[in-house]
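Following: one structure in structure tokens, then a few remarks.
Every protein chain except one is present and positioned as in the full complex.
We just call them A and B in the order they show up, numbering each chain from 1.
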Amino acid sequence: MRRALTLLICCLFIFAAGCSGTGNKGMVKPDAEGKHAAGADSSDQANKQGKMNPNGMAGSDGKPKTITFSTYHYNAYYEQAKREYEAKHPDITINLEYAAKDDSDLSGQALEKFRQTTSTELLTGKGPDLIEMDWLPADKYIGRKLLVNLSSMMEQDSSFKKEQYFQNILDHANPDGSIYTIPLHFSLQALLGDKEAIERSNVSFNDTTWNWNQFTDVLKQLVQKGDYEYGYAYKAQLSFIYDMVRGNYSRLVDAENRKANFDNGLFVQLLEQTKTMEEQKIASFNYRNFKKSYFIPVDINSPGSYVSNLKHSNFGKPAYYLESKGDGQQPGGFFSTYDNLAVNANSTVKAEAWDFLKFLMSGDEELSTAQFFPISKAAYEKQVSHVLKDGVNAETGKNQNETIRVTETDLQGLDAFIAKAVNMKSDMPGEIQKIVFDETPAFFSGQKSPDAVAKLIQNKITTYLNE
Amino acid sequence: MNRKRLRGWIRKDGIKALWFLAPSLIGFACFYIIPFIMGIYESFTDGSLGGEFVGFDNYKEVLSSSSFRKASVNMLIFTGIGVPLVIVLSLALALLLNRPLFMRNWLRTSFIMPLVVPVASIVMIWQILFDWNGTLNAWLHHFHKERIDWMQSDWSMGVIILMYLWKNIGYNMILFLAGLQSIPKDYYETARVEGAGRVRQLFHITLMYLTPTMFFVVLISIINSFKVFRETYLLAGDYPYDRIYMMQHYMNNMFSSLDIQKLTAAAALMVGFIVILVSGLLSVERRFRENLE
Partner (left out) sequence: MKNIQWIPKVVLTLLLGLLAVVMLVPIVLTFTNSLMTEQEIGRNYDLLGQMIDVEQGGKDAFVNLKLIPDWLSFGQYAEVLVLTSKFLGMFWNSVALVVPIVAGQAVVASLAAYAFAKLRFFGRDKLFMLYLLTMLMPFQVTLVPNYIVIDKLGLMNHASAIILPGIFGAFGVFMMRQFMAHIPGAYSEAAMMDGGGAWVIFWRIILPLAKPGLAALAVLLFVDYWNMIEQPLIFLQDAYKQPLSLYLAQINKEARGIGFAASTLYMAPMVLLFLYAESYFIEGIQLSGIKG
């Protein structure tokens, strides 16, 4: 009796599953997960165009080649670029593969899959030809010699003119001196300060070179002058922790000797300092105090935001200042990169992939309309002319839907400002950052003592360093 | 049985054995032995794709890594406590459930149920219990005690052992039950007739005839102790608290840093250690078996 019942239920299950199963099996849904190849229809278009344009393609021999381009997120720009490139080069097919569409990967499983698959493929000498490295451990890949040294490709390619791109970004996005990944977009991070109030206070500093301790000193002095309640308002406690650790990195982490120094009291001191900083009103962790601080953190994402940040601040005479440097960082500004692409060292179509990469880098129209600065100066000029013509939308503040007119003078300092950017904003090893970020919230919420937190972090970072 | 016949048997067996072994061997070689050897080979090369032979360099590096040593120690502690514990408990349960009891079938089924719960659900329930804001801390709070960060203190080893026990008591119990039921009842009959007491029966019959099963269960329990990694990883991430940082964490992190060489070197060391352990067990088992036949 029982056996018959279980058998019946099993059959029901299988029957029900089979019904919907066959429905799904046939289709390749361009859905949230799994690999998606968006290359099927391109060859038709290319044939329709008919024209061959072999110029600019190094070493092409007319044979049909496929470039596999693998990214984590779907990016409409890539799709568009692919179509245009294939139209110009009929014997090239580009296979666009992505793991997740938009923000649909909440659980991180698609990312995990993307990471593991890409690593495994590359380690076996296979894998995609062009890779988006944003979410992958680029330094480890470079260490294993899995990526092509693009600097040498640039030198050998006479048609590539490095001056057409923001060289300081290209060079400093790669720590070793040789370029392995090329960012298609970047943004700048800086401080917005009340120039008037600062000059009035007669506190002197050099924002190009100041380090974290000098920065906090300046904040202390400024607050005493009384123009504003706070010296600096952080967006979040974790950004403060980041700055603090990065600012004291060499004293907290001794990578060479594989020693972590979170237990020597310095870290505890720093943690406790956050409480005093808030009490002494040197820094605030409440974004509501943005209006009451001498300095606030800003992101400059485009020529438009360069202007709108200034126009929207409540400072009388706002000005940009450079953030404080961490250990080993160079005097200058900070930038973050996006859409970092690299070429697989074991690719069989290196030259073609490099050519497509160049094409992506130079996409004037598309790059200029994206939300960040483009790597190509030509696209940047286009961005500038757009904004001069159309103005920029007010994103915050009372005039929310108004458009601000932008003039040449407004943008005067921007070129120089971009040229000053020489430090990558997040250059702490991801594992250390994660460990610190995971453990410190317990301190801030008052649930654990700073000693307990420091001990945990010390523990884990030691484990990491000693692997 | 004279010598000639024996020799004839051995020769006959060789070819016959091949027929029985063939399907398994072919597939096994293809999907397990060859990758295994390739993996071990990797541990003797350096990182470049060409693979230059570097001898024992990777092994030296691995052995000198204090994290590796920490992982080994934790692994030994965990296995040293967990495996004997689970075997004693599951054997006791199997023996108890092999006798007439009320509701025996229901009891048996319920002990085996933990096997059936998927890892993801277990993790959720365990989180609910042991999280900083979890139920256990709620009880502690109710009794006016301090909260304990279960997963980030030395208690974490206890939590992991508990998870391991919960899941594997049922696992081993199935195996012991199957083993117990394969012992012919008449052995017990004979013993009883000859006046042997319960305890004597236990030791001389049950444990004796359970030896092959026991060997199996010991090894499987060790292997399952490795599987506990999945739950630990889901609960505590890449870098858990010191006490529960195990060999698989080390290996997983090596894989993330693409350091396949150190990964396979560590694995080879681990396997080497277990080979010694298993050979010891095998020889003990063989001696018992020869006594049986």
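Here are some notes:
The working rule: contacts are C-beta pairs under 8 Å (C-beta built on N, C-alpha and C of every residue); 3 or more make two chains touch, one makes a residue touch a chain.
As the structure is a prediction and not an experimental result, all values here were calculated from the model.
Across the entire complex, the residue among B:V73, B:I128, B:L207 or B:V284 in touch with the chain not shown is B:I128. Note on the undisplayed chain: of the listed residues A:L123, A:L191, A:L219 or A:V253, the one touching it is A:L123. Contacts to the hidden chain, counted on chain A, fall at residues 2-3, 6-7, 9-10, 13-14, 16-21, 23-25, 27-29, 31-35, 106-109, 112-113, 116-117, 120-121, 123-124, 126, 441-442, 444-447. By the touch rule set out above, chain B reaches the unshown chain at residues 9-10, 13-14, 16-18, 20-21, 23-28, 30-36, 38-39, 42, 93, 96-97, 100-103, 105-125, 127-129, 131-135, 137-138, 141, 166, 169-171, 174-175, 177-179, 181-186, 209, 211-213, 215-216, 219-220, 222-223, 226, 229-230, 248, 251-252, 254-255, 260, 263-264, 267, 270-271, 274-275, 278-279, 282, 286, 289, 292-293.
Here, only the chains that are shown with their structure count from here on.
Chain centres here are Cα means. That of chain A falls 43 Å from that of chain B.
For chain A in complex with chain B, the residues that touch the partner chain are 115, 119, 123, 125, 137, 140-141, 143-146, 258, 345-346, 431, 434-435, 438, 442, 447-448, 456, 459-460, 462-464, 466-467.
Considering their complex, residues 47-49, 65-68, 70, 132, 147, 149, 152, 237-239, 241-242, 245, 250, 253-258, 260 of chain B touch chain A.
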